[in-house]
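Have a look at the structure that comes next, please.
Of the protein chains in this complex, all but one are displayed in their positions.
A and B are the chain letters, set down in written order, and residue numbers restart from 1 in every chain.
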Amino acid sequence: MLLELAGIGKRFGGLQVIRSMDFGVDAGEIVGLIGPNGAGKTTIFNLVMGVYRPDDGRIVFDGHDITRVATEDICRRGIARTFQVVKPFGNLTTWQNVMVGAFLRMRRQDEARAWAAETLKVVGLWPRRHDLARGLTIGLRKRLEVARALATRPRLLLLDEVMGGLNPTEVQGMMALVRDVRAQGVSVLIIEHVMAAVMSLSDRIVVLHHGEKIAEGPPAHVARHPDVVQAYLGEEHLLA
Amino acid sequence: MRRRVARHAPLVLVVAGVAALPLVVTNNYYLDSLIVIFFWGSMAAAWNLVGGYAGQLSLGHTAFFGIGAYTSSILFARYGLTPWVGLLAGAVLAAAFAVFVGLVCFRLRGPFFALVTIAFAEVGLITASSLRDLTKGTEGFNIPFRPAFENMLFRGKVSYFYLFLAYAVLLYVISRAVERSRLGYSLVAFREDEEAARMLGVATVRVRLIALGASAALTAVGGTLYAQYYQFLDPASTFGINFSIQVALLTMVGGIGTAVGPFFGALLMTPLGQFFRAWLGGGAAGLYLALYGIALILVVLFLPHGIVPEVRRRLGRRPYGEEADDAA
Partner (left out) sequence: MADLAQILVSGLLLGGIYALVSVGLTLVFGVIRLVNFAHGEYLMLAMYLTYFLFQYLGLDPLLAIFVVAPAMFLFGVITERLIIVPTLASPHVVQVFATLGVSIVMQNLALFFFSANFRSVTTPYSTATFAVGPVLVSVPRLVAFVVGFAIALALYVFLRTTWLGKAIQATAQHRNAAMLMGVDVARVYRVTFALGSAGVGIAGALLLPIFPVYPQIGVDMILVAFVIVVLGGLGSVPGAMLGGLIIGVVETASGYVIETTWKQAVYFVLFIAILVLRPAGLFGVRGTEELGTK
């Protein structure tokens, strides 16, 4: 297991948002994390990235306990994330944005610049390299988030609703990108509401509801799972 | 090689042109004006490292200025230590103080950080006024005029012109170097979106401490130069809040977070200030400063990023960072 959550629990005040969570991501996998709103998916990301400390349990990455590691060190160790509501560095260009990520691994500007250029090309943002981030459309901003995270050379990429707000063409493009990312040896944990996408991309799916894991397994199995169907009743999501 | 020459040529030409000015300008008033512009440009550029690139609004920079000015002056007047070394002592002291302030206060955001820096600077002011044995308090501290290169004291204005010019160039070069470096990108990332920066591995506390320490040290050296030029210090002019506001204002007018912005701000505002002071100063005490306050409000409301980024935007260029940085 590349990433492993064991017995994770998290409370905010009196509210138990995550309860006894066990799951993991293997090297080379794409794991989908789904569940109704408020299930705790982004909280999981925040726990992994050290934004919150779990009240119970451990998080282990690549054999090292990272439960208490500071956020900036998490990325150094090889986990990068994107945000549900994109957070670009608005006053910088696309290229400059990605360079921030590149500088994690490289000290020299020319190396960072070159690596950022590589990443931009892979992600398909090279033609927009001089555009100001704040002027980009939502689809391009989502791409930029991914590019920036990729520039840090992660072993594991956490994608938080990276398809949200994209039109069908853009969704296809993003799906292809996620597959490319995995092909380069980066494991992916993806939170997604666009069911068609996540069912198609994931090797394995973990379903959360009210902070608990209610199902886990291959997409086809999970889609038919009675608890999963129950959890989604009344929600406006379409299962694949 | 050719690209490097091309990239640096504009700066070299400008500096050479300015350096040649004393050959044609002999009027002391104009030389003094230029020295003042170089001085404020450097001080604003030093502030810009932390206030502009990192977006960490300090209104207490006068403390570093005062520490630098008094440290080297006391060491020179009392112990005969050459200001060329004394400025290092001032810089180290100021940097240490800055790191302390940063460690203690970086959690605070926006106006709160500004308020705390003001408080620290005021404590500095009170201390400088009260330690009369050391600083001569509000009477003022005189630097004995023994002109010699090793005393950093010169007859006439020309040597000072080159001293302040050299310092201004140094500050510009440092700003550009930071801007293109890993440190610079980390600072700007912090400014633009702290959470995202941390997620990308930026050590936000450490880089800000470095920036603040460097900013403090460079401001302190400016204090030494100031002391050697005017040969007189008093707490109000070296620890007063006006210095803090001025360096921030100049940077904001010229262009926050750009290397040339602070210098442009100084170039624009210094003659303007002199003009207004001459026109209104004398009898109408207060009116000149009231206009200054109005200018501050207008700049802040209409050009929050300053002139340089706005001009660049209009020209279709990026507001921050320069095209010359791109390899491809």
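Keep this in mind: contacts are C-beta pairs under 8 Å (C-beta built on N, C-alpha and C of every residue); 3 or more make two chains touch, one makes a residue touch a chain.
These numbers come from a predicted model, not from an experiment.
K.L.:
For the unseen chain, which displayed partners does it touch in the full complex?
P.N.:
Result for the missing chain's touching partners among shown chains: B.
K.L.:
Can you work out which residue in B:97, B:120, B:141 or B:229 touches the chain that's missing from view?
P.N.:
In the full complex, the listed residue that touches the missing chain is B:120.
K.L.:
Which residue among B:92, B:173 or B:245 touches the omitted chain?
P.N.:
Only one of B:92, B:173 or B:245 touches the chain omitted from view, namely B:245.
K.L.:
Pick out which of B:17, B:286 or B:316 touches the chain that's been left out of the picture.
P.N.:
B:286
K.L.:
Which residue, B:134, B:294 or B:311, contacts the hidden chain when the whole complex is considered?
P.N.:
Looking across B:134, B:294 or B:311, the contact with the absent chain belongs to B:294.
K.L.:
For the chain that got dropped from the picture, name the residues of subunit B it touches.
P.N.:
Counting over the whole complex, subunit B touches the hidden chain at residues 51, 55, 57, 59, 104-105, 107-112, 114-116, 119-120, 122-123, 126-127, 129-130, 245, 248-249, 252, 256, 284-290, 292-294, 296-297, 299-301, 304.
In this section, only the chains that are shown with their structure count from here on.
K.L.:
What does subunit B use to touch subunit A in their complex?
P.N.:
Residues of subunit B touching subunit A: 180-182, 185-186, 188-189, 192-193, 195-204, 257, 318-321, 325-328.
K.L.:
Mind listing the subunit A positions that touch subunit B in their complex?
P.N.:
Touching subunit B from subunit A are residues 49, 51, 71-76, 80-81, 83, 87-93, 95-96, 99-101, 103-104, 106-107, 109-110, 112-114, 117, 130, 132, 148-149, 152.
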